[in-house]
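See below for the structure under consideration.
The complex is shown incomplete by one protein chain, all other protein chains being positioned as in the whole.
We call the chains A, B and C, going by the order they appear; numbering starts again at 1 in every chain.
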Amino acid sequence: MTLQGWSLPLSPDGTVSLVPPPPWHFSGDALGIDFRADPAALAAVLPDGMTPSSDGDATFVFVDWSSASEHDPRTIADPARGQYREAYVVIPVTFGDGRAARVPYIWVDNDLSFARGHIQGFPKKLGTIAISRAVTVGRGGPKVEPGATFVGHVSSLGQRLAHGTVTLTEPAIDGYVPKSMRLPIWHTRHVPDLAGGPPLVHDLARNALVDFACTDVWHGTASLSFHESEHELLHRLVPQSVLGGYRCSLAFTIVGAEVRPA
Amino acid sequence: MTLQGWSLPLSPDGTVSLVPPPPWHFSGDALGIDFRADPAALAAVLPDGMTPSSDGDATFVFVDWSSASEHDPRTIADPARGQYREAYVVIPVTFGDGRAARVPYIWVDNDLSFARGHIQGFPKKLGTIAISRAVTVGRGGPKVEPGATFVGHVSSLGQRLAHGTVTLTEPAIDGYVPKSMRLPIWHTRHVPDLAGGPPLVHDLARNALVDFACTDVWHGTASLSFHESEHELLHRLVPQSVLGGYRCSLAFTIVGAEVRPA
Amino acid sequence: MTLQGWSLPLSPDGTVSLVPPPPWHFSGDALGIDFRADPAALAAVLPDGMTPSSDGDATFVFVDWSSASEHDPRTIADPARGQYREAYVVIPVTFGDGRAARVPYIWVDNDLSFARGHIQGFPKKLGTIAISRAVTVGRGGPKVEPGATFVGHVSSLGQRLAHGTVTLTEPAIDGYVPKSMRLPIWHTRHVPDLAGGPPLVHDLARNALVDFACTDVWHGTASLSFHESEHELLHRLVPQSVLGGYRCSLAFTIVGAEVRPA
Partner (left out) sequence: MTLQGWSLPLSPDGTVSLVPPPPWHFSGDALGIDFRADPAALAAVLPDGMTPSSDGDATFVFVDWSSASEHDPRTIADPARGQYREAYVVIPVTFGDGRAARVPYIWVDNDLSFARGHIQGFPKKLGTIAISRAVTVGRGGPKVEPGATFVGHVSSLGQRLAHGTVTLTEPAIDGYVPKSMRLPIWHTRHVPDLAGGPPLVHDLARNALVDFACTDVWHGTASLSFHESEHELLHRLVPQSVLGGYRCSLAFTIVGAEVRPA
C-alpha cells in the first residue's frame, strides 16, 4: 500500500495530512490601517519587478478568520482547527504592466494556517494576535457603530511587533472594497534544499480565488505603531503617516494558484 | 505613601492591580447544552442546602466573552486583556425557599477573568477553550441560520474535558431567556489560610447584576460528551441524556455582591 | 455530604482543588541579576514600614521551577501541572528591626502557581517566560561553564517586560547563597470584597520554609532591561546600574506561614 496525503504527514488513508487539498473557504473580520512608509524601505522588501507607489502606500491588516475545507469536514467542525488570527503588512505595487500587491511579513497563530500559507507562498511565522471582537449587546466590547474603537496587536516570541486602532466613523458606500483587499497578491514560493544547491522551489504564485465578498465595510480614523525585534525588520516600514482605517467582513474560496517564474 | 489597589499587585497609584474594582461590563456569545445527569452525582457537587432537580437537570455552557471595566479603560482597549473564553457546568437548584443555580466547575483562558472569578467565588481553573464563531459572509464558518452547527470544547493540561455541539433549528420567541441564564448563581467564596486553621474566607455570594440582556436566542439540537482527567471529576456528571441546546448573545454589568454565611 | 477541598473548586472528595494543602516542595534553576534602581522608585512599591537600601539595591530573578505536593502525587506526576517558569523583582529592605525582602511584581505561566502564589501573597500575573536551559552535551544551548551566557525574558499580554542575561565567570565558594535568596520575603495578602467595604483579607505574611538548599552557584557578568507596558509599572524600577548576576539551583519546602497585621 502506498502512503496517501496532499500534505505531510502522509498516512494510510491520507486523513492525517495537516493541510487538506483545496478548495479552502475563508470568512473573516478584518481591521485595516492604511499608512505611508519610506518608499525606499518598501522597495527593499519587494522582489525584482515590483515597484511600490511613489507615496509609500501600505496597509497593516489584522484578521479574525474562520476557515473550512471543501474535502475535509473536520476543519470547520473543530474551531481549534479552522479558526485563527493573523496580522500582516500588504504593499500595493506595480508589477509588469499591472497592479498587484505583496505581503512581505505575516504572523499567524495556528499551524494549519501556517502550513497552508507556506504552500501559497505567504511567509508566515507564528505570532500571538489579539483583535477586538464586535459585540451586539452590552458594554463589554465595541459595537459596530460610529465612535467605537477596534484594536489589533501582534507579538512574536514575547515581543510586540505592531499595534493598531480603528475608530469607526461611517459605513462605506455599498460595494466599496478597501484597496488592500482588491489587488492580487503575488507571493514567492520558496523551499530550501537541505542537501545544498539552489532552492527546491522558487517561483511566483498568486491564489486563484472565487466567491470573493466584502461586506459591512466601515471607514475610520486610525493609529499604527511598529516595534523593534531582533528577529524582524518590520520596524523599517515604520508609518510616516497614517491615512485612516477600515473594518469589514470578507470571504473567498481558494481553488488553486497561478504560477510564474521568479 | 501607602500602596494602592483594589486587588494584587498593589502599586503606588493602584494601576497595576490585576482586577480593577467593579462595575464590570460583560458581552458574550454563548452556546448552551441542556442535559440530564445522575441526580445523586449533581447533589454531590452542591453545598449543604442546595438540591438539584429530581430529573438531574444541568447545562454545559461555552461563552466567548468581551469584558470592560467602568473605572479602567485599559480592559476594553486591549483585546488580550478584556476578551476571553470560558466553559462551565451550571446546575439549577432549590436553595432555601427559592430557585438558584450553582457552578461547580469552570475553566477560563485569561488571568484577569481567573482572578475576577475567584473574587466572585467562581472556582476557575485555566483551560483551553475553542468555540465556533458565527460568520456573516462566506463558507469559512457557521452562520446563524437553521442547520448551522456550532461547536465548543474545553481542555486543561492537555486533556479534553468536554465537547458539545448545537445545531440551530429556529429562533426563540422574543424575550426568551434560557433557564441556565435566568437563575442567580450562588458561589462559595473560599480563601485558605496558609498559616493554618480555618479558611480566611468561607461564605456564600451571588453577584449583583444590572442591565442583563439576552438576545438573538436560537434553539437547537445538541450533543455533549465529558472526558476523564485525573485532575477533574466532571465526568461523574456524564450526560445521561441531552435535551437540546441554544445559542445566544448576552450582556450584563456586575456592580457588587450579596453575601450569606456558608 | 459536605463539599471538601483546601482551595476552590470544592468537590465531593476534595481532589478537584486547584491548590492542594501544604507542604509544597520546590526545586528550580534560577538566574538572578543584581541591579540598582532609583531608591525613591523602590520605596514607592513598598508597604509602610519597609525601607529599601540607600543604594537602591534590587534583583531581577528568572526561575525554571518544578513543584510537588506532599499530599497530592498528581502535582509531580504531571509535568504540565507541577512545572512552571516565573520572573520577579525582589527588593532587600529594612523591616522593623531586621532585614527582609519584598516582591512587588511577579509573573508566572501556570495556574497552580498563580493561585498558590496568591494564597501566599505573591502578587502574580500570568506571563510568558523563557529561560535558557543548561545543556550537558553538544552545542544546542549553554553549558554551565565559564563564558556561557544564560538568558531570561518575560512578557505579558504580548509585551516584553524584562530581558536579562548572565554570562558565567566562576563558581561561587561552597555554601554561598545569593543575597536575593537569603532574606525572608514579606508579602501582603489581600483579598477584595465584591460586596463592598474593606478587603476580606489584608495582612502581612511570610512563608515558613524548611529544607532550604542552594547549590551550583555561579557568579557572572550581567545585563538587564525593563520595557514599558500600559498594564505595568515595572519600568519605573529601571536599572541605573547592573552589578552582576548569578545562576544557581535551589530548593525548599513551604510548610505554612507566619502572619502579622498590615
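Following the convention adopted for this analysis, contacts are C-beta pairs under 8 Å (C-beta built on N, C-alpha and C of every residue); 3 or more make two chains touch, one makes a residue touch a chain.
Remember, it's a predicted structure, so these values are computed and weren't measured experimentally.
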Of B:155, B:180, B:207 or B:253, the one touching the omitted chain in the full complex: B:155
Option touching the unshown chain, where C:13, C:216 or C:230 are the choices: C:216
Of A:158, A:178 or A:239, the residue in touch with the unshown chain: A:158
In subunit B, positions touching the absent partner: 128, 130, 153-155, 157-160
Footprint left on subunit C by the chain that the document does not show: 25-28, 64-68, 76-80, 82-83, 128, 130-133, 135-142, 149, 151-153, 211, 213, 215-216, 249-253
Residues of subunit A (touch criterion as defined above) contacting the omitted chain: 1-3, 5-13, 15-16, 18-19, 21-22, 43-48, 74, 78, 80-81, 104-106, 111, 114-115, 118-121, 123-126, 157-158, 188-196, 200-201, 205, 207, 230-233, 236, 254, 256-259
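Operating definition for what follows: only the chains that are shown with their structure count from here on.
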Equivalent interface positions on subunit A and subunit C, same or different at half: same
Cα-superposition angle relating the copies subunit C and subunit B, to nearest 5°: 180
Geometric centre distance via CA averages, subunit C-subunit B, whole Å: 31
Rounded Å distance, subunit A centre to subunit C centre (Cα mean): 39
Two or more partner chains touched - positions in subunit A: 128, 130, 153
